[in-house]
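Got a structure for you, written out below as structure tokens; questions coming shortly.
Yeah, one chain of the complex is gone here, protein chain that is, but the others are all in their spots.
Each chain gets a letter, A, B and C, in the order it is written, and its residues are counted from 1.
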Amino acid sequence: MIQLSIDKKKIENARAHAKEIVTSLDWLLQDYTSSTIERTVLRLMGIDNAIGETPIPNIVVDHLIEKKAIERGSAYWVANAMVAEGKSAQEIANGVAAGELDLTAIPAQANEAVMKALDELTETMLNKIKAQTKYREDAHKKFGPRKKPSLYVIVATGNIYDDVVQAKAAVREGADIIAVIRSTAQSLLDYVPYGATTVGFGGTFATQENFRIMRKGLDEVGEEIGKYVHLTNYASGLAMPEIAAMGAIERLDVMLNDAMYGILFRDINMKRTLLDQYFSRMINAYAGIEIQTGEDNYLTTSDAIEKAYTVTASQLINEQFALISGIKHEKMGIGHAFEINPTIENSFNYELSHALLAKTLLPNCPLKYMPPTKFATGNIFRTHLLNGMFNMISQMTGQGVQLLGMMTEAIHTPHLVDRAIAIENAEYVFNATKNFTDEIEIKKDGFINKRANTVLDEANEFLAGVAQKGLFNAMAEGEFADIKRTEDGGKGLKGVFKKDANYFNPFMERMKAELNLN
Amino acid sequence: MIQLSIDKKKIENARAHAKEIVTSLDWLLQDYTSSTIERTVLRLMGIDNAIGETPIPNIVVDHLIEKKAIERGSAYWVANAMVAEGKSAQEIANGVAAGELDLTAIPAQANEAVMKALDELTETMLNKIKAQTKYREDAHKKFGPRKKPSLYVIVATGNIYDDVVQAKAAVREGADIIAVIRSTAQSLLDYVPYGATTVGFGGTFATQENFRIMRKGLDEVGEEIGKYVHLTNYASGLAMPEIAAMGAIERLDVMLNDAMYGILFRDINMKRTLLDQYFSRMINAYAGIEIQTGEDNYLTTSDAIEKAYTVTASQLINEQFALISGIKHEKMGIGHAFEINPTIENSFNYELSHALLAKTLLPNCPLKYMPPTKFATGNIFRTHLLNGMFNMISQMTGQGVQLLGMMTEAIHTPHLVDRAIAIENAEYVFNATKNFTDEIEIKKDGFINKRANTVLDEANEFLAGVAQKGLFNAMAEGEFADIKRTEDGGKGLKGVFKKDANYFNPFMERMKAELNLN
Amino acid sequence: MSIIIDPTKIKPYGDTLDDGRMQFSFSLPAPANEQGKEAAKIVLSKMGLDEIEICYYKDLGEGFTHFIAYANTSVTVDLTTIKVKTVETPVMDMKETEEFVENNIGRTLTVIGACIESDAHTVGIDAIMNMKGYDHRYGLERYKCFNALNMGAQVTSEELLAKAAELDADIILVSQIVTQKDIHIKNLTRLIEMAEAEGVRDKMLFLCGGPRINHELAIELGYDAGFGTGSYATDVASFIAFHYAEKK
Partner (left out) sequence: MSIIIDPTKIKPYGDTLDDGRMQFSFSLPAPANEQGKEAAKIVLSKMGLDEIEICYYKDLGEGFTHFIAYANTSVTVDLTTIKVKTVETPVMDMKETEEFVENNIGRTLTVIGACIESDAHTVGIDAIMNMKGYDHRYGLERYKCFNALNMGAQVTSEELLAKAAELDADIILVSQIVTQKDIHIKNLTRLIEMAEAEGVRDKMLFLCGGPRINHELAIELGYDAGFGTGSYATDVASFIAFHYAEKK
């Protein structure tokens, strides 16, 4: 491996600033809950299904909000009703959905009985999740670990059944990770759609049924060819932890799960997003799911050289948010991207420097590397070549997950053959340059090294500023991606609640305990 | 620039062996002449034209051979007749062609008069050539030097007029050198065809008219865009020095001109080829034409790793043959190729090692680097990517001339658009990795360095063996490219003649003198 | 002796005039063998091609095979009869436009831009409008002669027209980047129909842009102009300036 020469102190400083930024939000993460967190609890208790477009977990939580009872947590109310009525969680929820039950009107049952009911449900679900984790681990024991860099391709037909065909074909060609792209702007839905998608727009919805259908397809083809194929989707937006829970249940392996994406790029309220990501990441940590972050988003609108430091800063913030949720570095797919204008002189050197900086800062993370997209044009030959250089940088810098660039990036969501050509590209380049970095050293006084130091310095300065004024103020001032967001602006603030003294979330408690979080 | 770590001694040894191989052929080069050398002399004296398919220089030389008078050199006989008859060289030649003149039957004229006639003709032609050289130099002064690596593309439609259109388009897109591919197997023609080609096979013939047509086209487009565009063709085969002479007259800038290609790959007699290349290279040297050698040919039939040393050995032999003809290193486009099987692990490292070795051995030569051809497939996307990696190695190792790889290499001779896409590929890669090698060092104990040393060692051993047994014996034993050739086998031996005591070649004399050759 | 092209009968060109040679790449639900290859040939031959060369094929799994081919078409096109509507106003730089507007129109023009409906790609409209501009050309926000408002992404047609009414806008700029299932056509049509229904269509200039939009399409859809890939603020500003100068 090639090494940058960077003063360790600088890295420690930057990390310390990021840690300060994150820990100063403890008041929020410990004392508040949100509607989607409570819906997640209900889902983990086994409540599913929808009435029309509205999922039953939403109906129950809305009911508790209306009754001003959500502050105690949804778990208690449903468990109380279960004990009182001798019914299952689903039956209770159905009752609420049918308008036949007012959970707050049911007399309080013996605390022990309620707790016992919750304990049982928690035990059942966590065992289920553990079984999925074990399945994954066993499969890896049987078939070996995931390749590095892993070949990650997307399917985005909008029909989950077409997606399965395309995913299986991609796996046969060498893909390690299949990402099912979401129908656009699911972030803004304050619920999780129900059932299988056949006419999504630019993707399918992240639904439990879709997860299940794709998981089955990938397990089938994986068994056949002797490989455990990873499945990924987005735990993101106004229903972030619910999607994480579904992923845990249906054995997704990777989840796009950024701490700040929703705030910046989807105008979701910052308190809401930070709360939701806290619990969603905890679920991912518990289920052994690898998270991925969305730093590439900064570079689709900003210049990749000028704003390189924003990527670095975001990476370190995402790292700290992940740590407090119990995610280990081995499961942190921190993101970045190959998005420098290819007409720039020495663009390869710039990209190498940036990618190497990411690896240097986060040596044990399966970094998620995004392909050239912004400068892809309709010239498929040129885009294919850019992707080749991108693949080379990935191999040279030991990236974890390679989101394969498509030669048709500027034209359409990937065709079947585009994916095959992309995989072939990566396999050739990875193999041809396999040990190239064993052969070379980066000069200490060269541009690559200086550039990485410059970016780190800029990030450091930026993080210091944010740490000083606080993340919320910094966002209000448009420090991130030139986008201004206020503490009480954005979508979903209504779904944020201060917990009361009796608040109880049995899943979070158990997960914290098992993950050794305070 | 990156550096290999190679013991200088090894290089000196290898070079000394090559020198020994070449100097031991002095008896041949000094004491013999050939039919095409004599035809070249006639052409330089201004004799041109053809009767039917047969060029007049051929008729005159055949006449002298028939009369057993060629041993004195053709110059004398024609000059003698010119003095006797008071006619021009062309008129004398026409007379011979018409069967009206027997040159050997004309009484010997006063030696001084004959010499004076020859002197004048020599002066005229050498001035013409010098004027062309000056034109080239002036053009470079005006428009700047050729780019490095230069972008070299071929035109091969078989119609010289189509070729001009395609060449001009390529120049507009960025090409620095245009190679007009020869109609196949011109090597085997013991004459130079006459006139413009419109239905060549896989290329047009190397004829003086074709040279002129293309030169004009390139000068036009060059003036328009402000660049002096180099033109290249093949001085190769049974009419090697004649083609060199035509190139000198029509201001070609580069000539494929290998010392051994004809012997090995065209079964031309070895004495004939070595004699012819000696004079042809002298003409190129005199005219400031850059030669290129054909080491890539070894790798189209042999494995590029296993037989890498044959490339190195041939490079050093070609270098020595070039030196004795007066070619400076700055004009020696010694060849090699990117022809390693791309499915091999670390193929990039191998290629880098081999290319760097070539540059290390011949640091001042504008090395000519051939693209992947053998492993190109009908998959144009993959071939395009291979070409990208080839371009990167070229930029990293400071090659002189980049023969651009075509994505359709396995399919057809280049289409108009194939060339444009190839140029775009190279321009992107060259620019993106422009100063990459300023950033890195090659590890002394790494594979790349070891591999280069191994190849050099193998070449050294091989050259020592050849030096010991002599080039002719080595060829007879199939030491080169596994092809066996004997001293008296192959085509064209009949055209080799021992000079008699009165032999005189006014051009060779003058060139030797001006080039400071012994 | 050079090759001579007849513009009334142009054909694809590989390396010889009128050879008609073209490159194709496509997948078929067919096996990766001689039978599949034959199927690929039949597809091309039914498209009227000949000299078909399937130069590569590869199994994609799940019953699909990828083919790369070259073949000749006999189709010709008469270039002389093709008239495409294009924006024909000359292009001025920022300073020139500012002076032109001052001299010929004499007032500030209000421009409102948005990426409408489901589309969230703002980079294109930003390139045209934002202060800092794009590729060394400043955006409309920096022009003294414009009062420019960029509403950003996912703005509904209703919101856009309401804002236009509120600010008494002179020009509306609409961006559409996503084109899957012709969503851009639907969105652009919806906006213009709504403007017509509200009786404001002719009170303002309606300009649209995006990678799959050109002037011709824009006119067809009822807009005043359309701008594709590689458009700059200068193009748009000049068009607006000339248009309003003429109107006056």
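Quick note on the criterion: a residue touches a chain if its C-beta (ideal position, glycine included) is under 8 Å from a C-beta of that chain, and two chains touch if they have at least 3 such contacts.
No experiment lies behind these values; they were computed from the predicted model shown.
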| item | value |
| --- | --- |
| Of A:88, A:301, A:379 or A:435, the residue in touch with the unshown chain | A:379 |
| Residue of C:97, C:157, C:175 or C:214 touching the missing chain in the full complex | C:214 |
| Hidden partner interface residues of chain B, rising order | 165-166, 168-173, 184-185, 201-202, 300-301, 374, 378, 410, 412-413, 415-417, 420-421 |
| Interface residues of chain A (partner: the chain not displayed) | 156-157, 159, 161-162, 164-166, 196, 377-380, 410-416 |
| Chain C, residues in touch with the chain not shown (by the definition above) | 5, 7, 10-14, 17, 21-30, 33-35, 37-39, 42-43, 46-49, 53, 63-64, 73, 75, 77, 79, 82-84, 86, 212, 214-216 |
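To be clear about the criterion, only the chains that are shown with their structure count from here on.
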| item | value |
| --- | --- |
| Distance between the centres, which are taken as Cα means, of chain C and chain A, whole angstrom | 35 |
| Interchain centroid distance [CA atoms averaged], chain A/chain B, Å | 61 |
| In chain C, residues with contacts to at least two other chains | 58 |
| Contacts with two or more other chains, residues of chain A listed in rising order | 421 |
